[in-house]
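Just one protein chain is left out here, and the rest sit where they should.
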Amino acid sequence: MTEIGFTELTVIISAVLIFFSIVFGIVRLVIGPDTVDRVVAIDLLTIVTIALIALLAHQAERYIYLDVGLVYGLLSFLGVLAVARYLEGGL
Amino acid sequence: MIKRIIIFIMLGLMAMIFFNLASNYVENESLLKLGRYYAEKGPQELGAPNLVTAVVVTYRGLDTLGEVTVLFISAAGVGLLLRRTRRKQNDEDLEKADRREERAGVHKPASEIVETATQLLLPMVILFGIYVFINGHLSPGGGFQGGAIIASGTMFLLLALPESHISRILIAVTESLSGFSYVVIGVLGVILAGGFLDNRILGLGEYGDLFSAGAIPLIYCFIGLKVGFELSAVLDRFRKDDTGPEKT
Amino acid sequence: MYISILVLLTLVLCAGILLSALLAVILKNNVGAIVSAGLASLFASVVYVVLAAPDVAMTEASIGSGLTTMIFLYAIRKTQGIDTTSRENK
Partner (left out) sequence: MIPDIPISLIALCCGLALILIGLWGMLTQRNMIRIIIGFSLIDTGIHMVMVSIGYVTGGTAPIINDSVPLAEAVKRIVDPVPSALVLTAIVIGLGVTSVMLSFAVRIYKARKTLMIDELTESKL
C-alpha cells in the first residue's frame, strides 16, 4: 500500500465518521416513535451535513462551497425552533 | 380495490418509462454547445465570475423577470385567498385591527432563551442575506437565496416575538419600488447598451472585484429585496389568526 | 479512493432521500410527514453540492427545506380541528 499522508488520513477518517453518523441519524428517523425523536434526528443530520459540506469543499478544492454550509447553520436553528414552537402551541 | 389496481398499473408503466430513460443515460464527457458558448464568452462579455448568475441575470434575464412576476402573482393570490372577511378594506383600519389582535395575545409567548438568541441573531441573519445577494456574481448565491434568507430572518422574528408587527405599507412600498427599479434598469439597457437587461450600462470594472460585472450586483440587490419582502408578506399572511368560520 | 468514498456517500444520501420520502408518504402524523419531506429536500441539496451546483444547493436549502416547511406548519396550524388525522389511508 502506498503511503497515505496526514491530510488524506484525516479526510478518510472523517468521511467514515460522517457516513456512520448519517446512517445512525436515518435509523433514528425511521424508528423514532414520536415526532420529537424525528426532530432531534433532523437536528443531528443537519449538523453532520455541515461537516460533510466542509469535507466536500476540501475534496473538490473549491472553498466557495462553504457558503452553502453557512446557510445550513442558519437552518439547523430555524427548523428545530419552528417545529418546537409548533409543538408547544406558539406558532 | 379497483382504484388500487389502477394506481399500481399506472405507477408500473411510469416506472418502465423511467427505467428506459435511466438505462440509456450516459454521463456527459464535455459541455454541450450552449454551455460551451457561455463558458468561453461569458467572463469576457459580462465580467461575472459566477456563470450561473450571468445566465440568470443577463443571458436569460427576461425569464427571470417573468419568474419574479410569477412569484408576485402567487404572493398576491395568497393575499387574496387568505384575506379578511370583514368589511374594512382600508389599510390603516386593517393595521389597527391587527394591532388589537396582537395585543390580545393569541399566541403563546416564547421562552426567554429563544427571545435573547433571536435578538442576537437577527441582525446577523439579515446581514448574511445582504452578503449573499451582493456577492451573487462572485460566489454561490444571489437574489433569490438572499431573499429567502431575509425571509428566514422574518420567520425568526415571528417565532420568537409573536406579538411583533410587520408593516403592510412598508412591505408594499419596498416591493413596488424594487420591482420598478428592476424594470427601469432593464429599459436603460435598451437605451444605453445592447438590449433589454443588458448589464453593460455600468463599467465592467476589474474582474473579480465586488463592484464589477456592470449592473449585475444592482439587479440582484433589487431582486433580493423584492423576493425577501414578498416571501415575508406570504409568511405574514399565513400567520394571521382568523380561523373562524367564513361569513358569506 | 476518493472517488469510491464519494460514490459511497452519494449512495447513502440517496438512500436517505428515498427513506425520508417514503416516511413522508407513510406516516400517519402530519407534522412528522412535513418534517420528513423537509429532510428529503435537505439531503437533495447535499447531492447538489456533490453534483457541483452550489447555487442550486443554496436555493434548495433555504427555500425547499426552510421556508416550505414553515408554510406547511402554518397551514396545518390553521387547519387543525375535527378530522385532520382521523381517516387517512382508507
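Each chain carries a letter (A, B and C) given by its place in the written order, and its residues are counted from 1.
The criterion applied here is as follows: contacts are C-beta pairs under 8 Å (C-beta built on N, C-alpha and C of every residue); 3 or more make two chains touch, one makes a residue touch a chain.
All of these numbers come straight from a predicted model, not from anything done at the bench.
Peer 1: Which of these touches the unseen chain: A:I12, A:L44 or A:A60?
Peer 2: Final answer for the missing-chain contact: A:A60.
Peer 1: Identify the residues of chain C touching the omitted chain, counting contacts across the whole complex.
Peer 2: Missing-chain contacts on chain C: residues 3-4, 6-8, 10-11, 14, 17-18, 21-22, 24-25, 30, 33-34, 37, 40-41, 44, 47-48, 50-56, 59-60, 63-64, 67-68, 71-72, 75-76, 78-79, 81-85, 87-90.
Peer 1: Can you list, in ascending order, the chain B residues touching the missing chain?
Peer 2: 4, 7, 10-11, 14-15, 18, 21-22, 25, 27-32, 34-36, 38-40, 43, 49-52, 54-56, 60, 63-64, 67, 70-71, 73-75, 77-78, 81-82, 138-140, 142, 144, 208, 227, 231, 234, 237-238, 243-246
Peer 1: Hey, which chain A residues sit against the chain that's not shown?
Peer 2: Residues touching the hidden chain, for chain A, are 60-65.
Keep this in mind: only the chains that are shown with their structure count from here on.
Peer 1: How many Å are there between the centre of chain A and the centre of chain C, using C-alpha atoms for each centre?
Peer 2: 14
Peer 1: Report the inter-chain centroid distance for chain B and chain C in whole angstrom, where each centroid is the mean of the CA atoms.
Peer 2: Centre-to-centre distance between chain B and chain C: 20 Å.
Peer 1: Which chain A residues sit where two or more other chains touch them?
Peer 2: Only 64-65, 67-68, 71, 74-75, 78, 82, 91 qualify.
Peer 1: Among the residues of chain B, which ones contact at least 2 other chains?
Peer 2: Residues 132, 140-141, 145, 149, 152, 155 of chain B each touch two or more of the other chains.
Peer 1: Once bound in the complex, which stretches of chain C touch chain B?
Peer 2: 53-55, 57-59, 62-63, 66-67, 70-71, 74-75, 78
Peer 1: Quick one: in the complex, what on chain A touches chain C?
Peer 2: 8, 11-12, 15, 18-19, 22-23, 26, 29-30, 35, 38-39, 42, 45-46, 49, 52-53, 56, 59-60, 62, 64-65, 67-68, 71-72, 74-75, 78-79, 82-83, 86-87, 91
Peer 1: Tell me, which parts of chain B touch chain A in their complex?
Peer 2: 107-110, 114, 117, 121, 125, 128, 132, 139-141, 145, 149, 152, 155-156, 159, 162
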